[in-house]
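Removed from the display is one protein chain of the complex; every other protein chain stays in position.
Chain IDs A and B follow the sequence of writing; residue 1 opens each chain.
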Amino acid sequence: MTKLKLSGVSKAYGATLALRRGDLELDSGEVHVLIGANGSGKSTLCKIVAGSVRPDAGEVLLDGRAVTVSGPRAAQALGIGIFYQELSLADHRSVAENICLPDLPRQNGLFIDRTALRAEAERYIALFETVAGAALQADTIVGDLRADQRQLVEIMKALATEAPILIFDEPTSALDRAQVDRFFEILRDLKSKGRSIVFISHRMDEIFAIGDRVTVIRDGETVGTTTISETSPDAVIHMMVGEQETLATPQAAPPIHAPSTDIALKVEGLTGAGFHEVSFAVGRGEILGLGGLHGQGQSAILKALFGAVAPRSGEVKLAGERLRIDSPRSAIAQGLAYVSGDRGRDGVISGRPILENVTPIHALRNRLLLARPGRLAEKALPALKALNTKFAGLSHSIGSLSGGNQQKIVIARWLIDKPDILLLDDPTKGIDLSAKADLFALIRELAAEGLAIVLYSSEDAELLNNADRILVFNGGSVSRELSGAERTRYNLYQAAYEAA
Amino acid sequence: MNRLTGITANPLLIALVLIAALLFLGDALSPGFASGSQILRLLIVAALLGIVAAGQNLVILGGREGIDLSVGGVVSLSAIVAGNVMNGMDGGIPLAILACVATGALFGLFNGLGVTLLRIPPLVMTLGMLGVLQGLLVVIRQGIPSGRAAPALSEFVTRPFLFGLPGIIWLWIGVGLLMAFILHRTVFGQRVYAIGSNERAAFMAGVPVRRMRIALFMLSGVFAAIAGLCLLGYSGSSFANVGEQYMLPSIIAVVFGGTPLSGGKGGYTGTMAGAVLLVVLQSILTTINIDESGRQMVFGATLLVLMLFYGRGRGLRA
Partner (left out) sequence: MTTNASLTAHDSGLRRLLGRFPFLPALFILAVLLILNGIFEPNSLSFRSLTGLVRTYMALMLLAVAQTYVVYAADIDLSVGAIASLVNVTIIVLMQHMGGGGLSVLAALGVGVLVGLACGLVNGFVVAALRLQAIVATFATSIFFTGLALVILPVAGMPAPTVFWRTYGGSFFGIPFVFYAAATLAILLYLLARTRLATQLLAVGDGQQAAFQSGLPVTAIRIGGYALCGVFAALAAFCITGDTASGDPLVGAKMTLFSVAAVVLGGSALSGGFGTVAGSVIAALIIGLINSLVFFAGTPSHWQNFVQGLAILAALMVGVLVSRRGRA
């Protein structure tokens, strides 16, 4: 029986169309998987159902009746609970207060009933007792918890709404295997009680382990819905990428460079927050890949090399000379460049013109005092052209561009005055396929020009297709080095999962 | 996105329209309000406020809850310092200017160091500094006479200097041009906007965030000190806490000029209009025949209504 039906739901933020046409049919007693690439509109769809985003158009039917979800409170009243990908926790409040925050139990009308609050929270904490870790107690302050524990609290908070419809937007991204298994047991139990569950995850194995049906969203549009038992991971991926599948399958590995004797960057025994005793060397013209599961220290070490966080010990040598890097500023001066995949946080100077977003490095390296738009434009345009960047004018705000083009602007910064070392920290996160293709073409070109490039990517295919050598990270240190013919998906997986 | 977007698009235009409307209203209520000499007088008062607001504007543009509550104290202190250094003599003016700029820069430096090195929120740091400055004023007044403005300084501020406009108006125009140049044609200016709109991205692009922020507070101190010097010329001699009246109005002028307190966008042209708007509004209220209490109530309520025209915060529901 159809519990919830969305048809033709859309949402635009300014010029960006986040959701073009979202359709979804959710039955009672099913786990309905929503899948699609980053930025395809899944989260927007969920937030519309949960009332925290106002749709521009479309219809929401609950139990066959058209409803307007006017806000998160209204959604709760209609029986819709949600787990937010970015979490909706109050960091300085206790676990119990967070779990019950939407409806804190009262006594005498005015006061919080501490006993009831605790009892209520304990019920949900107990669900994860075996896998949550000792620190997760009712009166622990949420800010003191690990990332996975915070994610569990957000799950408990969603469960505590006891809503007939539960939406989970990437609830498992920080959880370990045991935690996921326990969560799935709970989901199956809820399902058996007739609850309707929307589940989002990027892990194909999870989707096939827990899902009943799957709906695929591509570029803000619902592509189709199929029954999980009648489909395969390949078929789902096919639906996700549409006609552009060629880019998703690994190509033949690129020609192997002769191990360069011309060492550009040498890292020896570098230790810091999230990584320890890491040593490697990159030659001129080489693309060194950093692989492994997400968050094994790859990103942390790149940030440390760029001076954004201080390492505790170890040595970095650039062309044989010891580097003293205490800030990105000094790193840039010594010829390093860094591109973050988290462009909203680390890259884009929001609300400012495209020109100002392309030229800060040029201004710094040439110690410019004056910003002459004409001259800067002369410098900026070739860099933007090298990346096939699409934009209406240099004076337009960077916010007017799509995610992929914004990232191209951020990368173009480094192309006016070429650095010696290019550090790429998952640079293609959340950008479209054609932008990725443009980007990697450029990276190969830069390597050919003699730059040393260190590339971390969370997508294995990108590493296998582009890196000359791959260091597989595990638990903060290098567990294996793959070069030449060893660079296979199998070896990469094996090294990544070995100790995990 | 916002029903008000159409209007908020150009704060400068709103301010100019409101100024014109207020001048008409003022002239209707009290004929002669919008006469040339009156407008000139208003502009002199606005210039004083506007110069303080220039520094305030820079600090606010730099983001991270940037705000400088100590400007009022610096204005007062600088007026006293200047008065004592020149002590009624024209020859002392260059030294007085130097002393004022140094004073302003010094206190700005303290603010900047507290905010960056000790990471004290700007509101708290500059509030504490204001207390120190007010105490310092008491000490100084006890020990030395308040000093007098040099005749040339008073003339510069109040008498026509060039094309019938007093020197302070020209100074203000100069400040306006300088600010426009700094903000839009220098790398420093681009960096001000960069740290105001995304501090982390600016840091990753090699912007020396701390030094920038210290510089902004120092500039704020310097602008306040220059305003203090001019204020001395305007009133002839300094008196206790003359600067206090500039603290919050300088912030409001910035907001009315279209720079939100969150920083990162806006500019000084709007702030200049904001300062004029505020001064015209105050002046109208003194012109019309109501007592102090009514004047304050109308002023407060008008400020609130005007704020509705400028960027309201974003709604919670996207």
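A few points about this structure:
Simple rule for what comes next: a contact is a pair of C-beta atoms (placed from the backbone, for glycine too) under 8 Å apart; a residue touches a chain by one contact, two chains touch by 3 or more.
Note that this is a predicted model, so its numbers are computed, not measured.
Of the candidate positions B:39, B:127 or B:152, contact with the hidden chain is made by B:127.
Set against the missing chain, the residues A:7, A:88, A:231 or A:388 yield one that touches it, A:88.
Within the set A:12, A:67, A:101 or A:281, the residue that contacts the chain not displayed is A:101. Remark: the residues of subunit A touching the chain excluded from display are 50, 52, 71-73, 75-76, 82, 84, 87-93, 97, 101-104, 106, 110-112, 114, 141, 143-144, 157.
Subunit B meets the missing chain through residues 65, 67, 69, 114, 118-121, 123-125, 127-136, 138-139, 141-143, 248, 251-252, 255, 260-261, 291-301, 303-304, 307-308, 312-317.
By our rule, only the chains that are shown with their structure count from here on.
Our note on geometry: subunit A versus subunit B, Cα centroid distance of 44 Å, whole angstroms. The residues of subunit B lying in touch with subunit A in their complex are 1, 184-191, 193-194, 197-198, 200-208, 264-265, 317-318. The part of subunit A that touches subunit B in the complex is made up of residues 13-14, 47, 51-54, 71, 306, 308, 327-329, 332-333, 338, 340, 345-352, 356, 359-361, 363-364, 368-372, 413.
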